[in-house]
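Scroll down for the structure; my scribbles are underneath it.
Of the protein chains in this complex, all but one are displayed in their positions.
A and B label the chains in the order they appear, each numbered from 1.
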């Protein structure tokens, strides 16, 4: 049986301590700049904060993974190199990378530190994964959320590295690392700047009838009725009209979160080494609730008990949850 | 620090809003002490606010007789109770039940979840709200507990009674 490590989000030092205390096997975090894909206002770590965080986590047997998972635009690669050097100096346990140039730099400069392949690299076949393993010594791949469990099982048989899958949180619809939707409307890039629907471009408007509309850079993304649950103002969760759908519909996906709590035994059996919880942009309260629940579930499964999982639906987007592609090909 | 809570920008109709203004006057000395204390104990909070240290936030607990005006500027910190009809023009407004707002400040509740469930309403500069949320979320311990502790046993008693009487809907 695989280790089923629990990989938990940390947007701030306090959230990191919360995740460690709640039983995370590893936490992942990033610096306060474009080098990671959650470059959100007021979030993330200064080098000094990361140093303290590494000390706190290591003292409790928890690993720290540093996300360097964006794509440096030409002329700005030094920022990513410096972030990698700083991370190595502070003793992080692994780098999570997507860009081949960044991977190559770390593999040459810091060969002692593990490389994990970010979901942002969109490696969804054994061949793609083997490419990164062969050339950069990648030790673990974070799989895109588009594969069924039988497909994951098949991939596991054909690759020389560990597998990490998302089990809870934002249900990304687009292939990560290949999405310029935000840049198209706002001028800020997910790949190059680490932003997705930046708060500076988001506006919520409350209407007389109690409904609320969300806008991104002046484009209406959705309008929630007075009694409707809301979601993030992301373009891929917006409501639009099409020639055949004049009534307006969720063209890509409705506001919903991924929750694979019921599939954990199957995922372990398929050879998944690590379970990732999404949500560096969320609060300590979310981290505490989700990590505690999954810690207990994984411990139950390891001990051969049926997992007794807390209900997490209150924390989900739109207060709805799905097993997405993991459950059925019909999701596609 | 602005201590004068009863200065009104708009002249209210005679007889209206007197209770609100009285409530503001009563609560203001407490707020002033609270905000000074929090600021001195959690100075790292200001770095996460970045350019929004000078933003005027209106925190609007729907069931209280007044709203709170917060300007988290370390050089000129403002937290004052304001009658709703005299509230300043805010860069960002955060509206919800008082107990929910308190729990958000203390990270007992998740802000995104409260937003998804529509219990929390946000308007104005969204980035300002996100920064404030992230800054407060990085504060260890409970700001509510700290505040209550400032008033000794009576303070703690009031907080725990408030919590007991609060039934999430």
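Couple of notes before you dig in:
Methods note: a residue touches a chain if its C-beta (ideal position, glycine included) is under 8 Å from a C-beta of that chain, and two chains touch if they have at least 3 such contacts.
Here, contacts and distances are computed from a predicted model.
You can't see one chain of this complex, but its UniProt record names it "Ubiquinone biosynthesis protein UbiV", from the set "Membrane protein", "ABC transporter permease", "Fenitrothion hydrolase" or "Ubiquinone biosynthesis protein UbiV".
Just so you know, the chain we are not showing touches A across the whole complex. Across A:124, A:197, A:261 or A:285, the residue that sits in touch with the chain not pictured is A:124.
Across the entire complex, the residue among A:39, A:170, A:186 or A:261 in touch with the chain not shown is A:186.
Touching the missing chain, out of A:9, A:42, A:72 or A:289, is residue A:72. Only one of A:207, A:245, A:262 or A:305 touches the chain withheld from this view, namely A:245. Interface residues of subunit A with the unshown chain, by the touch rule above, are 71-77, 98-102, 104-105, 121, 123-128, 130-132, 134-135, 144, 146-147, 151, 173-175, 177-181, 183-187, 189, 191-192, 217, 219-223, 235-236, 238-245, 248-249, 251-253, 325, 329-332.
Methods note: only the chains that are shown with their structure count from here on.
The residues of subunit B lying in touch with subunit A in their complex are 48-50, 104, 107-113, 115-118, 121-123, 125-127, 129-135, 137-140.
Across the complex, subunit A meets subunit B through its residues 11-15, 17, 40-43, 198-200, 202-206, 212, 224, 226, 228-232, 255, 281-286, 289, 314-319.
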